[in-house]
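Reading through the structure tokens given below for one structure.
Missing here is one protein chain; the remaining ones are kept as they sit in the complex.
Up next, subunit A:
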Amino acid sequence: MMAHRCAFQTIASPALTQREVEFTKSAWIAGLRPDQRGAQQLREVNVDFPLLSRDVSCVRCGGTIVTAAIACELVEPFPCRPKHGIIDFSVRQPYTERDSSAKTAELKKLTAFLERLIKGGGVVDTEGLCVLPGRRVWSISVDVTVLNDEGNVTDVAVWATVAVLLHYRRPELTIRGDSVILHPTHERDPVPLSIHHTPLSFSFAITMAPGDRNKLARGRRDSQEALEVVVDPTFAEATAASSSVVVAVNAEGQVCSVSKSEGSCIHLNEVNHCMETASLLAPHILSLIRDAMAAHDKRRQEVLKRMFLWAQKRSGVTSEATEPEPAKKLKTET
């Protein structure tokens, strides 16, 4: 695991930041990145579900760590939309002494981006969350916590949110007339949410403005080409970049969101390059999420099996019979 650079961040000053920016820019001109990654290479991504329950996910991308927790309850719907469920997002980050007041604005912007991408993009079928129209609907709240920030928090937050939405199971319901029966997990198996598509976002840093690039190309005759667009920028690279683009794509290759925020101007070929790179990287992240879900399911099964064996031993079942009956075992395991 990468060591956190708390000491450096604490004593950061404008002069040190300027030196870091200059170093990053000279590395880009030489065709390299400060941490020796390729232009279209992500940092080491690790998706994990730390608890045995299915409602917490943790995603690491290099030194950036984001967790997403999900909860749902039955509430009364909004009067203007009586047949649609409710999805809420909140983003939090523990404050340190180096954070400025702009951090609150960044978290608000990240919350708005998550709402636009997942709620506005129709990822979760909100009509499927309706139980009794006008009286009872499911309300889903996703709580994203940024544990460590070394750049590119937007992408990691989206990946964590998508992972927890895919993996979560809500309780089963039985509706008879106007009465709703909520079954615990030991009575009936919980059911997954209805997910239409899985958008995954990727941030890109545009290294320099087009005018500066043209001047540089005229000045230098080296065969080495400077980097133009880099994916997954770190904190230093985000500071040194002239502008940034966030592209969200889903598994089918469709573009769900394109956002170009402040900074210098960009051209259409750079946007196309970002969309192509995001389409190449999205299946990799999605396979990581699917593998983490399968590994978590396997771990849950093993833990349940060990609990069952321990209960057998505690109640003295093994002393009565040498081997349990296969029918009982099959029935219990299903």
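Here is the rule we go by: contacts are C-beta pairs under 8 Å (C-beta built on N, C-alpha and C of every residue); 3 or more make two chains touch, one makes a residue touch a chain; residues count from 1.
Criterion: contacts and distances are computed from a predicted model.
Protein name for the hidden chain, per its UniProt entry and selected from "Translin-associated protein X isoform X1", "Os10g0556600 protein", "N(6)-L-threonylcarbamoyladenine synthase" or "Ribosomal RNA processing protein 41A, putative": "Ribosomal RNA processing protein 41A, putative". Within the full complex, the residue among A:Q41, A:S90, A:S261 or A:Q301 touching the omitted chain is A:S261. For the options A:L16, A:L52, A:A112 or A:I175, the residue in contact with the chain missing from this view is A:A112. Interface residues of subunit A with the unshown chain, by the touch rule above, are 101, 108-109, 112, 116-117, 120-122, 197, 210, 243, 250, 253-268, 271-272, 275-276, 279.
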